[in-house]
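What you see is the complex with one protein chain gone and the rest in place.
Order of writing sets the chain letters: A and B. Residues in each chain are counted from 1.
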Amino acid sequence: MNDLSASSRITYGAVPLQPGLVRRVRGLSDKALAWLFITPTIVLLLAINIFPLVWTIYLSFTNYRANRSNAPVKWLGIDWYQTILTDPDIWAAMQVTAHFVFWTVVIETVLGFGLAFLIDKKFRGHGMWTTIILLPMMLSPAVVGNFWTFLYQPQIGLFNYVVAFVTGRSASSFQMLGDVTLSPWAIVIVDAWMWTPYVMLICLAGLRSIPDYIYEAAEVDRASKWRQFWSITLPMALPFIMLAVLFRGIENFKMFDMVNLLTGGGPGSTTEVASITLKRAAFESWRTGYSSAFAIILFVTVFGLANIYVKALNRVKSR
Amino acid sequence: MSIANTAHSVVEPSRNTRRLAGSLVVLYAVITMIPLVWIVLTSFKSPDDAISYPPKVFFTPSLEGFCNLFTTRSRQTPEFIRTLGPPQGLCDDIARSRNMVVAGPSNYVPRFVNSLIIAFGSTVLAVALGTLSAYGFSRFRVPLKDDLLFFILSTRMMPPIAVAIPIYLMYRTIGLSDTRLGMILLYTSVNVSLAVWLLKGFIDEIPREYEEAAMIDGYTRFQAFVKVVLPQATTGIAATAIFCLIFAWNEYAFAVLLTSGNAQTAPPFIPIIIGEGGQDWPAVAAGTTLFLVPIVVFTVLLRKHLLRGITFGAVRK
Partner (left out) sequence: MSLDAHTPMPGRSLADRILRRGPLEAIATTIIAAGVVMLMQPVSLTLYSWSFATTLFGTVLFTIVSKVRE
């Protein structure tokens, strides 16, 4: 579908003004005004995003330590990159991240699409219920994540109580945040609770973008509902689903706040996602050079995915 | 609305389908609301009710959580407490019943004020810069426009911890560590990308004929921007501002790494509210409730624009 518009990066935009009109403008020329308007933003981003990024790249080639800023700085070349990319512990952290990203994205996509599909049936009051469902994703992941530690308390927590009530186990017999097999799932549950609405909202837009006449034509052809779902609904909503999947994937790849408050990476390092490893190296061990290299590795990954995301964004935009 | 035209169309779901869909969605909504309702309930519980087993749904409401949130208390002997005058206010009364006296205000209010100042400050800056750039990108032929726009968006995608390392070093060097100004600038730089993309979408929708007409009437382009485009874009600017506000209000990663006292916002502060012997859950819940209420209000106000906001203006519906 939409290959033409998808493959150019940002397609919609300005149609130039008629030249005659431009010449008639008094005051600042359009060109000067355009730069006057855009420059402040670019300067701010250069100062607070790009300059630090360049600095990080430089630091990643050195043995600089932020807690010993007077020590002589030695140039190490790509040593840190080799260290990180052959370190089984970092590899393990990447797999923890993979578990988190994979399962949150799968659960959120299935639940989110399912909800969108149901809401699209336009039952009475669907607007109000949609707004209610959307609430969790607007809240602060840190503050809410912190409160989930209370729900997960072994004896007194509501979550354990409900699970105990349903399964008949004792509420103090399992610790969601203290058990090595359960804690990776504890963070998945909170993330799914929080971000399923996000996927739902985008899928809903996808479903609503399918024109009715396609279904009407399918009815005329006597296609079954099941068949209509697989050959109309799903393929036509797919660009939207892809968009949601990509964004959730990127966001959860760099997940920090919620996990930091729920488990802090523990028990042991079973929930130590990449950002937590990075934070420990950078702000607890103060291995600035090493953590800069790790930061660049994460950054390049996110940057690559962001390219794909913008491509997906344009594909959806043209609908 | 297409529903009206196709009221008896074959694609319209049957009543039973609708009813089933409705009940499933309501079921999900109710389940998903339980944690939030629990936060509010816990904030009105006494510490004993909060940690009782089985969890209490019905209880005698207490303001102890809110009192503990706003005050610091010190433990005293009953004899000493008897020597004091009558309790000053409700919180003192509650504290004395637990053999404590109120020692002073807690840090919650200053942290909350920090959150307000930083969130509003960065929002105003981000929206101002964003409106100008969005207009520039929307109306003029800017060289390398696509690359600049992608560059602007990609800055928002950066992992916060990766950015925090050099920002920490930079702020330490120029003396912006743990200052509100430093946090405002940082949040502005994160929000400006969203602001540019969202506002460009809104401004693209304003027909350029309006400005052209104004310019033929003798306005300069800048006057046309101020007097014609800005009023037309009010809704978009307001929606963008709320998005920026919510982001800055909720942000945790930068706040916990770059602030420790003076400029600390509420999100890193709420999790470290502790009472005697562990976390004081009613106080944490009270702090969380007060912190979340503005967001709930904003979400309801913003519901029509949420989709735009989370897709950087791409999906408008």
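What we mean here is this: contacts are C-beta pairs under 8 Å (C-beta built on N, C-alpha and C of every residue); 3 or more make two chains touch, one makes a residue touch a chain.
Because the structure is a prediction, the values reported are computed rather than measured.
The chain not displayed here makes contact, within the full complex, with A.
When you scan A:Ala34, A:Leu76, A:Val101 or A:Ala116 for touch with the missing chain, the hit is A:Val101. Interface note for the absent chain: among A:Ser173, A:Ser285 or A:Asn307, the touching residue is A:Asn307. Chain A meets the missing chain through residues 1-5, 7-9, 81, 85-86, 88, 91, 94-95, 97-98, 101, 297, 300-301, 303-305, 307-308, 311.
To be clear about the criterion, only the chains that are shown with their structure count from here on.
Averaged C-alpha coordinates give centres for chain A and chain B that are 18 Å from one another. Within the complex formed with chain A, the residues of chain B that make contact are 2-3, 6, 9-11, 13, 17-19, 21-22, 24-26, 28-29, 32-36, 38-39, 42, 50-55, 129-130, 132-133, 135-142, 145-146, 148-155, 157-170, 172, 185-186, 188-189, 192-193, 196, 204, 208, 212, 215-216, 220-223, 246, 249-253, 256-257, 266-268, 270-271, 279, 281, 284-285, 288, 291-292, 295-296, 298-300, 303, 306-307, 310-312, 314-315, 317. For chain A in complex with chain B, the touching residues are 8-10, 12-14, 16-17, 21, 24-28, 30-31, 33-38, 40-42, 44-45, 47-53, 55-56, 59, 66, 111, 115, 118-119, 121-126, 129-136, 138-144, 146-148, 150-151, 153, 155-158, 161, 171, 193, 196-198, 201-202, 205, 208-209, 212, 215-216, 219, 240, 243, 247, 250, 253-254, 256-257, 260-261, 275, 278-279, 282-283, 288, 291-292, 295-296, 298-299, 302-303, 305-307, 309-310, 313-314, 316-317.
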